[in-house]
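Omission of a single protein chain aside, the complex is shown with its protein chains in their original locations.
Right, chain A next:
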Amino acid sequence: MNQFDEQLAVIRFQPDEEWQHVLILDDAICQKCRAKQCLTFCPSGVFRESTEAKQPLMVLYKQCVECGGCRLICDNIDFSYPKGGYGVTFLEG
């Protein structure tokens, strides 16, 4: 485990197995995107590069901390909050 994964491991989640709340609208745009700012921006590493050419990004939505920032840095990201009761839970303030 690297240090970042250790940080993620201490977050509490109630993942929604049925519905993905962060998603890429058009894979073709990602294929052409050079900056790929989503990869560095997301504070919980939700966006990862994949080896599949057709689908260049993996969206690990179950580890999203719901900061809501990604939708403001790229129009190709569709973000809404998880359904009521699902997602991250902060206990420590």
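Just so we're on the same page, a contact is a pair of C-beta atoms (placed from the backbone, for glycine too) under 8 Å apart; a residue touches a chain by one contact, two chains touch by 3 or more; residues count from 1.
Heads up, the rule we're going with is that contacts and distances are computed from a predicted model.
A.B. asks: Leaving aside the chains on screen, match the unshown one to its UniProt name from "Spermidine/putrescine transport system permease protein", "HI0933 family protein", "Putative dipeptide ABC transporter, periplasmic component" or "Lipid II isoglutaminyl synthase (glutamine-hydrolyzing) subunit GatD".
C.D. replies: Checked against "Spermidine/putrescine transport system permease protein", "HI0933 family protein", "Putative dipeptide ABC transporter, periplasmic component" or "Lipid II isoglutaminyl synthase (glutamine-hydrolyzing) subunit GatD": the hidden chain maps to "HI0933 family protein".
A.B. asks: Residues on chain A that touch the omitted chain in the whole complex?
C.D. replies: On the side of chain A, residues 3-4, 6-8, 10-11, 14, 18-20, 23, 37, 40-41, 43-44, 55, 58-59, 61, 65-69, 72-73, 78, 80-85, 87-93 touch the unshown chain.
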